[in-house]
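Below is the structure I would like to discuss, written out as structure tokens.
Removed from the display is one protein chain of the complex; every other protein chain stays in position.
== subunit A ==
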Amino acid sequence: MGSLWRMKSYLRPYSGRLTAIWLTSFTGIAIGIAIPLVGKQIVNGPVARGDTGALFPLALLALALGAVEALFVLVRRWLLADAVIGLETAIRDDLYRHLQRLPMSFHGAWQSGQLLSRVTTDLSTIRRFLGFGMLFLVLITVQITAVTVLLFQMYWPLGLLVAGSAVPVVVVSMRFEKGYIAISRQVQDEQGDLATVVEESAGGIRTIKAFGRGGHVFDVFDDGARKVYRTSMEKVRLSARFFTFLEVVPNLTLALVLLLGALAVGSDRLLPGDLMAFTVLMLQLVWPISSLGFILAMAQEAMTAADRVAEVLDTDPDIVGGAKAIDRPRGHLRFEGVEFRFPGAAEPVLRDVWLEVRPGETVAVVGATGSGKTTLTSLVPRLHDVTAGRVTIDGRDVRDLPLPVLRSLVATAFEEPTLFSMSVRENLALGRPDATDEEIEAAIEVAQAGFVHGLPWGLATRIGEQGMSLSGGQRQRLALARAVLSRPKILVLDDTLSALDVETEALVEEALRRVLRDATGIVVAHRASTVLLADRVALLLDGTVAHVGRHHELMAAVPEYRALLSAGLDADDADDDADDGLDDDLDGLDAEGALR
């Protein structure tokens, strides 16, 4: 309840409109009740007495009331649209802003689908309740009370009957709504599973075709589809029972009202006009009474939704910037006794890492898969924070710098490049929205990404999921161009060239050399050719920098380094069960031999 109450503060800018909404709503109810009473007056008065003159003003009154009621509904709905949509939009904006401030440790733990359901489904649930549910809850309660009181006044046995018939309806609709939500979720989950099968069958169509397993995949899909069918049928039966119940109760009540009412009229305890008004008013209650259950269940839903939204909003970003500045940054990078441990992990990924990269120097980081190379580079722009030790730039702890300053000093080209469904230009200029055409062109040149000019609309072509699809190598080159374009003091290349073919890789490296002359560079590499971009190499072993030196020194002196970097031939592997069946004529390929 607390979380939901808090969301209400988003309605504050609309307090004037809300007052108007409440006023028109209450008046609307009163009018809704008044119209049948005018009808009663007509039957009991002019009709009973045969007084034609009194009929006209009463009919005019009914007309005026009817017009005003419609007008008030219009005003209420019109104003409500502004307020509730405004509320939803404001919360969504705030959520997005907050999510952007939360660190990678948060984003690593949450799937984007979970976050998406919070900004869409949960927000609409909250909107529906705060916008309609809460209003109707109050209105309906008032309406039911008022009409029931009125019915009691007109003829109390009938009033009692109507009030009594409301109880089972409210109880059953609440219970139904809960069951319905549960089974709807189940259907949704099963449909989600089915969607996964569809996604995989579409994505893996080549594999399926290659092995001729269409039949097998169809069976898997069919199982899932039948499951959805069965659960959906359960849902159908549940709602069929419920909606029938919802209609049968008022109909039965109406029959009983007729019986008791007619008996009462027959014995002159009730006027004919009263009986007419009574039946009309009673039927007016059918919808509010059955909605009451829904709205109560909706309130519970909204509370859960608000809790889920608050869960995100209440997560404090644990990576926040400092206030110190570097006057003239040179890009002198040092890792000083750095340790990093993922939250909840027993063993640190990195421990006691000492490494210095001087301005203008480039250091390659080499290590086996999973040795923490990427984690090490992510500590510099504080995508993660060290758990012990510190990382400094020009002697300043990176945690003392404002985040925007720090992240403009460091740019990373990631191995798995992220492209957004936007234009090529927007993608490249992510780090520098103000980049000029010349600068963009130069970055494209360095990354050998000239292919963008061949796209249908050049730099304006939309790429990413919703646009042109690009190959892995093309994507990597764009990521590289993006990093180069932001003109960092420290450029991190996280195995950026892995998807390029040999020829392009050579051209890119050639151009990168020029860029790296003016920047401090860290290059994560698993190929000798990439290592050669660097002045020195740091070898990561068991989570720490075990050796630092020049490439050929490490090649000669460190067997682990050799194992990681010499070309993929078994013969090089010192402790390998070497394949003796290697053809003689392949000796010429022995890279180690070539070096010796």
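Rule of thumb we're sticking to: a contact is a pair of C-beta atoms (placed from the backbone, for glycine too) under 8 Å apart; a residue touches a chain by one contact, two chains touch by 3 or more; residues count from 1.
By our rule, contacts and distances are computed from a predicted model.
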| item | value |
| --- | --- |
| Protein name, per the UniProt record, of whichever chain is missing from view ("Acetolactate synthase", "ABC transporter substrate-binding protein", "Glycine/D-amino acid oxidase" or "ABC-type multidrug transport system fused ATPase/permease subunit") | "ABC-type multidrug transport system fused ATPase/permease subunit" |
| Candidates A:Arg12, A:Arg206 or A:Arg514 - the one touching the absent chain | A:Arg206 |
| Hidden-chain contact residue, picked from the options A:Leu4, A:Ile29 or A:Leu99 | A:Leu99 |
| Options A:Asp307, A:Glu339, A:Asp352 or A:Glu426, residue touching the unrepresented chain | A:Glu426 |
| Residue in contact with the excluded chain [from A:Gly159, A:Gly273 or A:Gly543] | A:Gly273 |
